[in-house]
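All protein chains of the complex are present and in place, except for one that has been dropped.
By letter and in written order, the chains are A, B and C; residue numbering begins at 1 in each of them.
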Amino acid sequence: MEPLKEIPVLDKGFVRLVEAMGDDGAIVQAARVSYGEGTKTVREDAALIDYLMRHRHTSPFEMVEFKFHVKAPLFVVRQWFRHRTASVNEISGRYSVLKEEFYEPRAWRRQARRNKQGSEGEVADPEALALLQGVEGEAYRAYRALLERGIAREMARMVLPLNLYTEFYWKQDLHNLFHFLALRLAPEAQWEIRQYAEAIARLVKERVPLAWQSFEEHVLRGAHLSRTEL
Amino acid sequence: MEPLKEIPVLDKGFVRLVEAMGDDGAIVQAARVSYGEGTKTVREDAALIDYLMRHRHTSPFEMVEFKFHVKAPLFVVRQWFRHRTASVNEISGRYSVLKEEFYEPRAWRRQARRNKQGSEGEVADPEALALLQGVEGEAYRAYRALLERGIAREMARMVLPLNLYTEFYWKQDLHNLFHFLALRLAPEAQWEIRQYAEAIARLVKERVPLAWQSFEEHVLRGAHLSRTEL
Amino acid sequence: MEPLKEIPVLDKGFVRLVEAMGDDGAIVQAARVSYGEGTKTVREDAALIDYLMRHRHTSPFEMVEFKFHVKAPLFVVRQWFRHRTASVNEISGRYSVLKEEFYEPRAWRRQARRNKQGSEGEVADPEALALLQGVEGEAYRAYRALLERGIAREMARMVLPLNLYTEFYWKQDLHNLFHFLALRLAPEAQWEIRQYAEAIARLVKERVPLAWQSFEEHVLRGAHLSRTEL
Partner (left out) sequence: MEPLKEIPVLDKGFVRLVEAMGDDGAIVQAARVSYGEGTKTVREDAALIDYLMRHRHTSPFEMVEFKFHVKAPLFVVRQWFRHRTASVNEISGRYSVLKEEFYEPRAWRRQARRNKQGSEGEVADPEALALLQGVEGEAYRAYRALLERGIAREMARMVLPLNLYTEFYWKQDLHNLFHFLALRLAPEAQWEIRQYAEAIARLVKERVPLAWQSFEEHVLRGAHLSRTEL
C-alpha cells in the first residue's frame, strides 16, 4: 500500500507530510542508550514503547520528528500557533498578494448550552452561508481595491476575514505532536481544528504504529482520576 | 515621578504593565552567583551588566520577568505570538461575544519599492478608510446576525476581519523581551507592531535602566559585520 | 506566622525562595482575560483554579513565577537541569575555586530488586561512608595540588566527585514547576532530589495555596488509567 502523503481537510485545505526523521525504532534506540542495551525483538520494542508511554518517559518520543505542509483558515491557525514547541514558516501577507480562498462550512453548529466555549448540533441554515459569502466577497473586493490604490499589502490585508486560507510548514517532535493531538482531538477542541488533528493523526499513525497504539491506549482513550474519584 | 503603567497604542489599543519580578539588581545577583561574589557599587553593577550584554551572556537577563496586558488588532497579534518563549492568555472568541472595535489607521502607507515585505511613505487616502469601514461594518453586522440565528460564537467570528481588536496577558523574561524588541523595533517590522514594541520599550527602560542602556548600546544601535565587511 | 524563606536540605544544602511574581490571584486574573470577566469571590477563585487544573488548562499557571537559590550535590543538579523550561545561573568552576563541601548521606540504600533504576531499604554501613570520605579527601587534595601547580581551574576540577556541592539560581513558572514536582516528588525519583522537591513544594504551597490544593488533588494524588483499565 502506498503511504499516505496528502490528506484534504475542510473544503479547500490539506495536510501534507513533507518529511520525517525516525520511527518506532528511533524511540527504542534512544531509550536503550539510557539503559545501555542493544537491539531486541519487535515484541520487546512494543513493550518498551508501551512502558515509556505509560510512565510518561517522554524524552525518547522527542527523538522522532515530523514536518508537514498545511493549508488552513486563519482562525484555525491562530489556535494552532499557540503550540510553541514547533517550528513554523508561514506565507507572508506583507510579501505576497493573498489568494481569494475562504473556508465555507458545509454545516453550521449552534452555541452549546452547557459548555460556554463549545458548539453542538448541526443547523441547516442557507442564510448563514449567504451572510458569510457576502462578507468574503466585499472584503476581498476591498482588498483588491486597496492594493490597486497602491496601499501596502501589509495594510490592505487588514480587511480580510478570519476564514481566509493560509499555508505554512510545521515541524514538530513526536512527544509534542502527541500533546498537540491530545488537546486538539479532544471533544472540547473546535470542530475545524479537530479535522486537521485527525488528518495529522492518520499520517503519524502510519509512521509510528507502535507509539500510536500506546498513545491511544494510555492517553487518548485513558482517563485521569482525581484523588477523591479514586 | 509616577512610574508609567499604561500606554495607549494606535487608535484604541494599549500596553499596560501588570507586574514585574526583578530589576537591574536581579541580573547582577544572578551573574554574581556564577562568579561567587557579593554585592558591589552601582558603578560596578553597570559595568558588569554591560559586560554580560557585550559578551552575550544572556542567562542572567532571563532572571527578570515582565507581565503585560495588551490590546491590539489581530494582524498585530498574529505576528506577536510567533515569539514562542512567552506565556500568553488571550480572550476567547469561542466563549465571549467579541466587541465591535476595529483598528482604523490615521494614515496609509504605500507598498515599498525596494523591500518587497515593507511599506513606505504616507498616503492621504480618504477612500481607503471608507473601504475599510465598509468591510468592518458589514462584517460586524453579519457577526451579530449569525449569533442571533443561534450559530456558535466560534463559527460566527469567522467573518470578522484582521483589524479587529483583541486582548491578552503576555509574560516574558528580559532576555527574550530584548530579542522581541530587537526584531520588532527594527525598521523592517510592520509599523503597527513597532508602536507596541515602543510602548513596551518605555515600560522596560524605566524598570531596568542599566540593562536598557547596554541593550541600546550593543544591540539596538550596534551593527553586525560579516567577515568580508571587516 | 513568618513566611518560610530558606529550608535546609540534605546535610549541607538548602533551598531559598529569592522572589516570586503573582499568586493564586494572578492565575485567576489571566484565566478571566480569556473569559472576559472581572474579579470574583475567593470561593469562585478556588473553583476556577480547580477547573483549570482538572481540565489541564495550563497556560494561566504559567503566569506565576518563582526564583530559588539552591545548594545541592552535582549528581542531583545533573538530574535537575534536564528540566529545560527553567532559567539557570550556576557557580562557575572555571572562574572560582570550588569549596570542599561534599554530600555525605546519613543512611545508605540498597539496589532495588524490582525497579532496576531504584533503591530501597536503609543500610547501616559505616564502611560505605568511610569509602566515600576516602575518595573525597584524596580528590580534594589532588584538586588543590593541581591548582598549586598552576593548572587551570577548569581542568583541575575534573578530579572532583559527583557528591560535591554547587550553587545556582533557578527561575521557573508555576506550570512547569508543578511538572517538575510531579516527576521529582514521585517514588521513582532518586531520594536525594526528592528532598529538594519537597522543600520547594513547601515554599510553593505557602505562596499559592489554592493552586497547590488542586495540584495535589488532581495530579499528585490522582491517577491515570489506560483504556483497558477503565
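The working rule: contacts are C-beta pairs under 8 Å (C-beta built on N, C-alpha and C of every residue); 3 or more make two chains touch, one makes a residue touch a chain.
Since we're looking at a predicted model, the values are computed, not measured.
> Kindly note down the residues of chain A that lie in touch with the hidden chain.
18-22, 26, 29-31, 33-36, 59-60, 62-63, 65, 67, 69, 87-92, 95-96, 167-169, 171, 173
> Residues of chain B in contact with the chain that isn't shown?
Its contact residues with the unshown chain are 54-56, 116, 183, 188, 216-218, 221-230.
> Where does chain C touch the missing chain, residue by residue?
On the chain C side, contact with the omitted chain comes from 73-75, 78, 81-82, 84-85, 88, 92-95, 103, 105, 108-112, 116-120, 123, 125, 127-128, 131-132, 134-136, 138-139, 142, 145-147, 149-155, 157-163, 190.
Definition applied: only the chains that are shown with their structure count from here on.
> How far is the middle of chain A from the middle of chain B, if each middle is the mean of its Cα atoms, in Å?
Centre separation, chain A to chain B: 26 Å.
> What whole-Å value do you get for the distance between chain B and chain C if each is reduced to the mean of its CA atoms?
Roughly 33 Å separates the two chain centres.
> By the touch rule stated above, which residues of chain B touch at least two different other chains?
88, 92, 95
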